[in-house]
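In this view, the complex is presented without one of its protein chains, the others remaining in place.
Up next is chain A:
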Amino acid sequence: MTEKQLSPELFELATERQGDMEKINRPSLTFLQDAWLRLRKNKGAVFGLIMIIAITLMAIFAPIMSDRTYKQQNLQHAKLPPRIPVLENIDWLPFNGKDMNGIDVYEKRGVKEYYWFGTDDLGRDLWTRTWYGARISLYIGVLAAAIDLLIGIIYGGVSGFYGGRVDNIMQRIIEVLVGIPNLIVVILFILVFEPGIISITMAMVITGWVTMARIVRGQILKLKNMEYVLAARTLGASDARIIGKHLLPNVVGPIIITTMFTIPSAIFTEAFLSFIGLGIRPPEASLGSLVNDGYKSIQTFPHLMMIPAFVISLLILSFNLLADGLRDALDPKMRK
């Protein structure tokens, strides 16, 4: 052990750097930036997000890019199996234009064109129809979620903020609505009004907004007694301003999460309605109605059901994964 002489030069004055200790070196993050950082770490959520973006882009652009429309029929080209250039050379992939018995239908019928996902019994191109159907399914899902959001926020916000008798009455109404099975209302509504995008969406909204209203109300009830709200009130802020500027921004997390769970369930409900014959009417198509149509000929032309079924499952899965990830990212307290 060597002995070391301590000399005054080795020391520095501490006081000079005292200010630096309080310095914040990392840039401060906003709520959403923070959430995004957490979300990015969740592999499932990132996968879901990428898939949703991919399917949305395909749903928007694939029908535009294709030179066939979703309702264009060509009976000479009916019931063709899928055939995709390049992939057709790989034997074990189902994209080689061969049917169940291994016969190359394209060669037999002398079809030169490629139908990437094959065609249905009226010779409509399944590629275009699948992406067109995805467009309708997404549209219904997002629209239903958006209307739920709007009604839910207003209703829940007013009910939670004003409390007292207003809240009491509004809550009694909700309690009655909650007891009504969603499915029954949807079926009855569609029976009365012809099935279409708007009627299907409206049917889902009738009871759908209740969940959102309850969540917003619960959050507002929790937040409205906080000091900062009192401060805002003391400064003379109006009720509308307190709700819109001070309360709602703090409820954003639960609202986003609920919306993200509403979209896949709306897509599912639409598909379910199609399956019991109350969905979108042909020649229009949604993923659900395509699965339903395809199901009828599953034994002979399995691709007609498999492809839309795969897309709809992937879409719902992606939304669920993203919603799970968002729940963990936006509200670490809720994380389990």
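One rule holds in what follows: a contact is a pair of C-beta atoms (placed from the backbone, for glycine too) under 8 Å apart; a residue touches a chain by one contact, two chains touch by 3 or more; residues count from 1.
Definition applied: contacts and distances are computed from a predicted model.
Not shown: a single chain whose UniProt protein name, out of "ABC transporter substrate-binding protein", "TonB-dependent receptor", "Citrate lyase subunit gamma (Acyl carrier protein)" or "Oligopeptide transport system permease protein oppB", is "Oligopeptide transport system permease protein oppB".
Checked against the full complex, the one of A:Asp34, A:Glu284 or A:Asp324 touching the unshown chain is A:Asp324. Only one of A:Tyr114, A:Tyr139 or A:Tyr295 touches the chain withheld from this view, namely A:Tyr295. Taking the whole complex into account, chain A touches the unshown chain at residues 44, 175-176, 179-185, 187-189, 191-192, 264, 268, 271-272, 275-278, 291, 295, 298-299, 302, 305, 309, 312-313, 316-317, 320-321, 324, 336.
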